[in-house]
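Every protein chain of the complex appears in place save one, which is left out.
Letters are used for the chains, namely A, B and C, taken in the order the chains are written, and counting of residues starts over at 1 for each.
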Amino acid sequence: MEYLIHLAILFSIYAILGVSLNLVVGYTGLLSVTHAAFYGIGAYTTAILLTKTGVGFFSSVILGIIVAIALSFLIGVVLSKFKGDYYAIGTFGFNTIIFAIFLNWQNLTMGPFGIPGISKPELLSINFANNFNFLVLALIFLGLIYFIARFITKSPFGRVLKAIREDEKAIVVFGYNTPYFKLAIFSISAAMAAVAGSLFASYLTFIDPSSFRLMESAFILAIVILGGLANLRGAILGALFLILLPEILRFVGFPPDIAAQMRQVVYGVILILVMLYRPQGLIGEYKL
Amino acid sequence: MNKLTKWVIGIIVVIAVVITGYFVSQNSSKVSTEQIKIGVVAPMSGNLAFLGEGIRDAMLLAQQDLGNTQYTYELIFEDDQLDSKITASAVNKLLGVNKVDAIVSFGSGPGNVVAPIAEQNNVVHLGIASDPNVAKGEFNFIHWTPPAEENKVFVEELQRRGIKKLGVFESNQQGAAAVMADLKEKLKETDIEIVTDQVFNVGEKDFRSIISKAKNSGAEIYLLMAFSPEVEVLGKQIKEAGINTPLTSIEAFELSEQVDLFEGEWYVNAASPTGDFTTKFEAKTNENPTLGAANAYDIFNLIVAATEAFKGSTKPTPNQIANELTTIKDFNGVLGNLSVDEDGIVISKAAIRMIKDGKPVDIDN
Amino acid sequence: MEIVPQLILNSIIAGSIYALIALGFNFVYGATKFFNLAHGVMAAIGGYAVFYFAKTLGLNLYFAVILGVALAGIVGYGLDKFIYLPLRKRKASNMVLLVASLGAMTALQAVIAILFTSRFKTISQNIGTQKLFEVLGGVITQTQLIIILVTALILAGLVFLLYKTLFGKAVRAISDDEEVAQIVGINTNKIIGYVFFIGSALAGLAGILVGFDTGIEPTMGLGLLLKGVIASVIGGVGNIYGGVLGAFLLGFVENFGIWKISGEWKDAIAFTLLIVFLIFRPRGIMNK
Partner (left out) sequence: MKILETKNLMKRFNGVRAIDRLSIGIEKGQITGIVGPNGSGKTTLINLLSGVLEIDGGEVIIDGIEKFTRVLPHQVSSYGITRTFQNVRLFEQMTVLDNILVVVTERNVFGSIFEKNIEHHHKISEEVLQKVGLWEKRNQLAVNLSYGQRKLLEIARTLAMKTEIYLFDEPFAGLFPEMRKIVASIIRELKQKNKTVILVEHDIGLIRELCDQIFVMDEGKLLAEGEPEAVLKKRSVIEAYLGE
């Protein structure tokens, strides 16, 4: 049971990341591959505050959100100038730069050592070291973020985002200053990713830069694309599928010495098959 | 999105969850009384897969060499790609499904992830890692020659050879950074000065420019603080830059595949692993031992030793094994004689060695 | 400061390796307009093919290199035939092709690791005892000299192919506008298949030469590809000369950058340069 609870916690953290990235990739049509950087910002803000200062978990989450919004604002302003594929490559760049900062700004982030000993959240004497309680907390956060995302996508703001995805030049003529909208959704999704980072740091009690690489952003992107673009439930389904799949494959009896590599082959082939036969993802609405 | 696809997707989700549940329940074996299960978490895929494979082969080798023991020892390997979230999943799977009695992890990062989980679940955890923080807690141990030990021997050797100017190439990877931090402290008390300190990323293959930076630093010897494959590429490019200043390292030369690159160079090694471990490992895998392979072999035997100490009808509880581990002194391991100190660090002596016509050899100075 | 000549030499060596990748990448991007992440793995395929033919089977080195380059080309051609072509037929967007190429990269890398283990291997027989040459105050090995010459040769070859042959005219037509090329009667899918063959073969050759210079490992592709993409974007995507120019600029900025700052910031420097170009000159140096 302990194992399933652990998987459920990982699932809810990556569902938050999937839902938040879906707002940018699925609804606004911007291929951002830097989500793991904001995921890392949230994790490191919480880790540094919880280990070095007396700040509590929940206030560290809020501070993480603020730092993520500030940074995403700067990056968003620069990114809004890039068009099409260049947007994606620009995000490759920002993810690499932020990862280099995590790795080399030793006196802040302790560099390659990572930060151990991150305490668990404290709230009216609930023992969050017990994974089940932590799972409930994670699911509450997921529910909250899902509700906010749903509110946004159902609002006129969400409609404008979809219009930007469909035909940005046209919606501009009808009076929408689209860079503001793209910047707003970019920052909102960054803030949500920071929350996921804070949860991850406090759950694992140890983080190091290797969890926030470029390939992690590609993994979150795969969740959104596999699950379904412009469909929040799709992002959740994608997270469920991509967290469970490697675990199920642990039980599939590949011969031991090539078991791990075979899983990578299966993972790659699944990505290709989904793109070939179901490009809008499992329950996606928008064809990529 | 018609009704049909919604139903189809719903069914797929249910099936996926059911499969996981089925696999989990079907495999979670009952706790057996005379079988000790050792779960090993190591990188088996990704670019450091060869290290995980070395750990696995070393432990399988140790299992083979096991004489007759009261309990049987089963090994279960799980891949974690040195990625924290997968390490956590692998450990929870080993605990929840396989009900392992002991966990072995590789690397300081994964070690720090496993330690709190092992402590919470009262399961013995031995990390092949240099970060002492991994050994915090009653159930956690690490088996890596502590940086202080290695640096003590290294500084003595520098002073013996009258070297005043040291050049350093260091990878910003956990193990290397831990050793360097400690070395810089030690050198403060000596008159040895680090004249150039070049840092590079793991996976770097083009060191030419940082070599040019260090070239005229006047260093009498260069310390290559990195592991394979970076250390071989670095050594090759230093020679290609026309530099023939002596090179040294801490442990890296022993594990290198192109040992003749470092012909005639002395270096510090964890301990002088007994000759036959290397030959046995090469016989089994026709590859030379990788980083941490000797440590893994020792760890398997340490667990066996701690468990066999209990002659009771049922196997000892993890607490008993943990306490027994702390009492181990002068255990004759592959990495020389090992003893476990009170905060769970397996101390093994460090030794100066040299590469002589392609073979690591002891220098008895 | 006699370090500068060596730095210039290092920059030229690094520049020519990036140029090799950028040439192949630009050639394919020019015709297909999508970022093929699997392009990097072709380098690993080339390297490992030579390792297998030369070291394991002991064939003559030059013959092994030709086989390696051909094999990389065939795999590239196969990828296009079975994955990208069906997707292009269905008018799939660049994002779909990008994710499919991510899947292909992950799967191919794992297959190589299964066949050859993921250990770092060298192809060259004479390790460390290469002939050294004194050039303008710096030191360069025989392999590195060959790399620079091969880069120049391939550039000339591609320019000849593109501007002097019928096939080249067809490729340029497709680069301008694929629909128009079809209307004019060019069998674009066949031509693009050949473009993939040549582009992947070039990547294979790059992998082989890097293998001789330092060594090969299954995951060598992604690192090389990212630098190749940066070089192409800086120089002007789809422009053959641009790719080479961008590669050398990247080589110089990186090497002189780490001279001034320090080694571990190399990737961050490369991507900062990219982002500066994306802001001020997204079309790259060469493109009008």
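The rule is short, and it goes like this: a residue touches a chain if its C-beta (ideal position, glycine included) is under 8 Å from a C-beta of that chain, and two chains touch if they have at least 3 such contacts.
These numbers were taken from a predicted model, which means no experiment stands behind them.
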Quick check: which displayed chains does the absent chain contact?
A
Touch as defined at the start, partner being the missing chain; which of A:97, A:160, A:195 or A:274 qualifies?
A:160
Touching the hidden chain in the complete assembly: which of A:132, A:176 or A:251 does that?
A:176
Per the touch rule stated above, subunit A touches the missing chain via residues 151-152, 155-157, 159-160, 162-163, 166-167, 169-178, 180-181, 184, 230, 285-287
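What we mean here is this: only the chains that are shown with their structure count from here on.
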Label of the chain whose CA centroid is most distant from the centroid of subunit C
B
Quick check: how many Å separate the C-alpha centres of subunit B and subunit C?
35
Expressed in whole Å, how far the mean CA point of subunit A lies from that of subunit B is 31
Residues of subunit A that contact two or more other chains, please.
103-104, 261, 263-264
Mark out which residues of subunit B touch at least two other chains, giving numbers and ranges.
45, 49, 53, 172, 199, 201
In the complex, subunit C residues that touch subunit B
2-3, 6-7, 10-11, 13-14, 110, 113, 117-120, 122, 127-128, 130, 132, 139, 141, 210, 214-215, 217-220, 223, 254-255, 258-259, 262-264, 266-267
In the complex, go through subunit B and note every residue touching subunit C.
45-50, 53, 172, 198-201, 203-210, 212-213, 215-216, 228-229, 232-233, 235-237, 239-242, 257-258, 260-261, 287
Of all residues in subunit B, which touch subunit A in the complex?
1, 5-6, 9, 12-13, 16-17, 19-21, 23-24, 27, 44-45, 49, 52-53, 56, 77-79, 81-86, 88-90, 92-93, 95-97, 108-109, 112-113, 115-116, 120-121, 131, 133, 172-174, 177-178, 199, 201
